[in-house]
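All protein chains of the complex are present and in place, except for one that has been dropped.
Should a chain be cited, it is by its letter among A and B, assigned in written order, with residues numbered from 1 in that chain.
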Amino acid sequence: MITYIIRRCLLTIPVLVGISMVSFGIVQLAPGEPTALFIDPEISAEDREAYLEHYGLNDPIPVQYVKWMGQILQGNLGYSLINQGMTVQEMILARLPNTLLLMIVSAIIAFAIAIPIGVYSATKPYTLKDYTFTTFSFLGVATPNFWIGLLAVTFLSVQFGWFPTGGVATLNEPFSIFDRLHHLILPAVVLGTSDMASLTRYSRTSMLDVLDQDYIRTARAKGFKQGKVVYKHGLRNGLIPVITMTGLMLPNFIGGSVIIEKVFNWPGIGLLFIDATFQRDYPLIMGLVMVSALLVVVGNLLADILYAIFDPRIEY
Amino acid sequence: MKKGKKFWLNVFIFILTLFLVACNDGSFDSTASDASATDGEPAEGGDLIVGGLSGPTVFNSLYSTSSTDSTIQDFMFNGLVEMDENVEPQPDLAENWEQSEDGLAWTFNLRDDVTWHDGESFTADDVVFTYSLPIDEDYIGPRGSSFEKFEEVVKIDDYTVEIHLSDPAPDMLADAMGYHVLPEHILGDLPVEEVGTHEFNTKEPIGTGPYKFDEWKQGQYVRVVANEDYFEGRPYIDSITYKIVPDKNSLLAQFTAGDLDHLSLTTEDIPSGEGLVEDGAAIMESIESASYSFMLYNLEHPALKEKEVRHALAHGLDRNTVIDTVLDGNGNVLDIPAVPFMPAYNEDPPVFEYDPEKAKEILDEAGWEVGADGVREKNGERLSFSIISNQGNSVREKIMLIAKQQWEEELGAEVSTEIIESSAFSDQVHRHEFDIAMRGWSISLDPGISSAFATEQIENGTNYGFYSNPEVDRLREESDLEPDPEKRYELIEEAQAIIAEDQPYLFLYNSDAYTLYNPKLQGHIMHPKAEFYRVHEWWFAQD
């Protein structure tokens, strides 16, 4: 297993390099450049040119890429072009923990709700309860995140005041875990809804399949009660395909969080990414691309490792 | 509780919520007392929470261009001169000033009672340092053009400074002297090209302003606290928190929930604002904004290069209806590149009333005949062009479509429209790759003719439409040097009339800017540019 992990880690490097090249090319080739959005009409052409020269933005793309790569290899992600003076690293680090927190809590909530419901549906398929859960699942998948988010904010936050309207914590108050959680719940639940819905379907199907297996019949023949049969013998097997899903869910979380970040005013990397793209803040964009790519790759590796842990038939 | 049961509980709560909402008429506790703005004595205290869509980039007016930046910079810094709400220059760090006869030298007498936030005294050294930066050849920033005429900034004594110009600069007070003075004792020793990226700009700004920098939580908020030693007296309000809320629905939601005290409204949200005002939960004020919208013609287009065509198009667009439908009536039709509250505003320029019949006549006389497919033609050239607009501006998109519809129906033009992502849009405009572009300028408080109309700016500047009129160039140059304000305004107004006649732009409108704020907030002054004009004199009424 250790060799497997090492091998995967080594393989990550060419993947990331490839991603960086493609992204760099695409971003640079898009029309527009960082000074395009300097809105004052009186900015002179010389000032604009001086700016472009200073940041090496007039060099040919491969040259710029090599320079950037050189920086990266020294561990330097570069400076933001728009927020001059701030390093890409500090801008990302200021927000990355918020995104990770949101993603992780969201995933936990999604699993915590989806799996029990999926399992329950599988044990009592085609009953009224099962159909009800199914309907809600489909509703969850079909309803856009931001609409649910806006509804949540409008009613639960503004109308009833049960939840804060946004942000990570209450302004100007000392740190409190309860306060943080209070701010975290709504965005995490909303972010998790569509994944929750598909996870429910997936675990239901997987469990239905498992409960049909011979070893379940064996377990019953041993005299175990339904609960033990389903949870000790069934769930361990049923969860295995669901774990694979987790790896696939990661990119969704990173991308999908943009909308949630907007609606709930959550300072994560999603919005940073969008703004950087529109402003053509190349170093920041590249930094974010690499961070996201790394997250996805690591996430997939984790999923594969978990898979091996859960399923003894898999041996690397 | 069991998983199945937990789910039903959630469903129940959801349905209950829907039910409660249906029964609720939408009103809620309003803690605002009588909303009259001049009650009682100013009292110290309170935290002013304001909301904006984007965060700052740098805290240094010589290196930034976004309006969010200038809002926050205004809390912490001062220029030598400040333009008040009537667009009149007022003393800021300079107590008074004089111009030499030939207009080539300005002398500023500085206040002697000002301290920097770190306790150092403000002196002429700071002024010399600051205004020498943008004229240094190593300066890398977007503000060089405001200081083009500066030759030298000289210290006369600790509180007197002389600025030598290459040419008279009538816009001196409104433009260059508004830039915030920077501390020489912190930045003075740096190589000029490094000033823009120093930590001062993002982490430790030190200014002379009414508020001191406290904290910037990226993506969340910027906080400033009252400067006890401010030279006009300690501000009443203890601190200001500028909350970064990237979604405008959230902004409004936060205000409604009482989490914000102040925000700018877009046209679409005005009805919500009015609702809040009715409930006594807000005060809404408006002012003509220092900006205008227009359609930019590319004068190299075979059809659009003809003045008659442009006149016809102007007659063919019902601008009043546009304002009524798209802006809900919150704007004024413009015919010149200026806004009514400016001192130089030609009241009587050539006006192109909405008159489709007249437009058709003009086109007929100019030789544009209606072709077989309904589109006009002249010498094999069709009256066909495209309009582009940038993404995310629904007002411009709607206007674009109205123009297309009216011009196609009445005038026999063939119009295509396209929405392009913002940065790519700017790029295309800079490269002159457009026929007509939906644009807007935010204007300086100095009434001078914009360089966007100058022939010399076609090559690498802001004259994207290839407009060139030697008369206008001459008037512009003269007015840029004319020291006497009255004479200057005459020259400017003359140029405005010519531009109106030439129609390099189809001038659309200048809209009103709306602000919504907490009724407890007193002392609020609406200003065409500065959202928080004289914020140190604002205060919260106590209950």
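Before moving on, here are some points about what is shown:
Here is the rule we go by: a contact is a pair of C-beta atoms (placed from the backbone, for glycine too) under 8 Å apart; a residue touches a chain by one contact, two chains touch by 3 or more.
Please note the rule applied: contacts and distances are computed from a predicted model.
Taking the options "NADH-quinone oxidoreductase subunit H", "Acyl carrier protein", "Oligopeptide transport ATP-binding protein AppD" or "ABC transmembrane type-2 domain-containing protein" in turn, only "Oligopeptide transport ATP-binding protein AppD" matches the UniProt protein name of the chain that is not displayed. Touch, as defined at the top, links the missing chain to these shown chains in the whole complex: A. One of A:52, A:219 or A:243 touches the chain omitted from the figure, and that residue is A:219. Against the chain not displayed here, subunit A makes contact via residues 213-215, 217-225, 232-233, 236-237, 240, 310-313.
Note that only the chains that are shown with their structure count from here on.
Subunit A and subunit B, compared by their mean Cα positions, are separated by 37 Å.
Contact residues of subunit B toward subunit A in the complex are 3-4, 6-7, 11, 17, 20-21, 24, 28, 47, 49, 54, 57-58, 63, 65-66, 139-146, 148, 193, 196-199, 201-202, 217-221, 223, 241, 243-247, 249-250, 253-254, 256-257, 259, 421-428, 430, 441-442, 444, 450-452, 459-462. Considering their complex, residues 30-33, 35-51, 54, 79, 82-86, 91, 94-95, 98, 113, 116-117, 119-120, 129, 133, 136, 150, 153-161, 164-168, 171-172, 261-265, 267-268, 271-272, 275, 278-280 of subunit A touch subunit B.
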